[in-house]
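Take a look at the following structure, please.
For this view, one protein chain was removed and the others were kept in their places.
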């Protein structure tokens, strides 16, 4: 007769030599940071926002990080497009407010060069005596944009990989959650004093949960669930809710129904998917939590966290998202505190790389991935 | 029969290839900024202040920017001299207050090395047992100084070009305005988040006036007047006041008489002369406006703006400069806002050089001039 231990470390063993953390410079050197921006953030698809932020033609929001400033808008055809937020005349910033509505045309406030919502230059005063000047040669700088179930992504590369390649089939996997229908009801912005990779690494293992997140661990055992092997564009896993727990909330209960399309199994799970390099997606049975990570400096990251719910749940008179908001506010604060401490300790003169355990395989995956990306650019 | 369009773009055409704005690094790279300081600000004559700030022997003010700190003073002979604000013993800062009066001698507060107002070392306690030490070998570091019609200039170069060469005849041109007699009645200091060249460029064209400065454009048509061709030490032009307009003020009127020496034509004009690299001179029929531009960092410039009037006007019981002060306060704020936006847009990852029009020829002149200055230093 055999007894099964419910939560055991059954993942394959790793060897010490293969699994050491990165040298400090990957977390502290501004030059490595700039190389990472080139090799990663300026090359890959970035989560920019949600289609509900762009209800009408002319609706826009800005994406700003580390020298990047992009206008994401809905054009006259109803399509979502993105452009560098800089005039083609003398480089003036076109849109200053973080979000708003453009009244038909984008007009530069300096010399009135004017662009339509498709980015075409349609007005350029006093340029008639510049020989060889043609308006069609000076449209706004185009940035690739794509959408998936309500998520808007942009890509700053001159030759973006196909968006479908970036999604790598996760669109099919997560179709049952019907994310396109969901609405954001809360948005919080955090400023971590930590390198962006430390936020990813913190997200990608739950060994710290019993120590740092007692409430989370009470609702969802830190050894439950399993991870996919690391992928080129994402790292993902899931964890089980404990018996009697309905969702991640302050008391583990929810008065919201589960999403209509998901299976009975998935009503007892939370999915944690990290889309490299800036999007974290938590799918609970009854709400979606999203994080955008914006690298600000080698040791600073801006984190935008949003709580999204089903419109039917929102429409109910007793709708109250605070159980979910409070739960993650608590958990987020615990995580950013740890990430800040990791940044401080790695910046210490006395830091040296240490060994990951075999349950931190996603972190080792991130490290290998960043090294490969940087090497490719050399 | 021919109809003449009053304000037409009659300047010569330019070709697209010749007139592109500079690459971003000239506005964003701290190393280019340091090279510019060497090639430009540490080599050319800089507007430092006005002689009225130095009424008596011992009167002084400081010139401080980007690592430079110079004492400008009136010496015992009544001459204006300038010295590095650092003791020749151990380098201590000598004068701390921005302006004041030195009581006869400059005494270092650390070890009492003492200099007369001509910069000679006249006291050096405890140096008698240093073999080879002679007081005459350790005067204050001399900085060249010159004056023109009440304006004080300094030059930090070891071998300054003659000041007359810098003025290039403008002293004769502007003699009728009698600037030496004028008195400053208002001084305002602005901190632009923009490279110093962007302030110059903003100053050197009025195509933005109908868009950004509706009041200015109502008083003085943006296509009126004309520019001189760009010169090695200055860029200048003039604009006409519209009919019935007496000066640039909130209502276009003035209860001050025009300057006594100027011609009837010049009573209907405003002159805009940019003395490279730090002095902007606006001559209105009844007042003088001056700007000093002090580079602080590649993306920061301190701007000192002063309003100067004729003593006879000031002496009148109903003298009130606020119509002129308010007009330029409004216009200045509009210009610094645009310059800041230009800095932000040029700093954008998506910026690329764009074409100037044929009416932005002074800006293209500035760009060529800075490239030549930098090349000469290579």
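Every chain is named by a letter (A and B) in the order it is written, and numbering of its residues begins at 1.
Criterion: a contact is a pair of C-beta atoms (placed from the backbone, for glycine too) under 8 Å apart; a residue touches a chain by one contact, two chains touch by 3 or more.
Keep in mind that this is a model prediction, so the values were computed, not measured.
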Pick from B:97, B:128 or B:243: which residue touches the chain that isn't shown? B:128
Give the residue, chosen from B:14, B:32, B:46 or B:87, that touches the chain omitted from the document. B:87
Sites on chain B contacted by the missing partner chain, in the whole complex: 42, 67-70, 83-94, 96, 109-112, 125-133, 138, 141, 143, 156
What residues on chain A make contact with the chain left out of this view? 9, 11-17, 19, 21, 24, 201, 207-208, 211-212, 338, 341-342, 344-359
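Keep in mind that, in the parts below, only the chains that are shown with their structure count from here on.
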Find the geometric centre of each of chain A and chain B from their Cα atoms only, then give the gap between the two centres in Å, rounded to an integer. 48
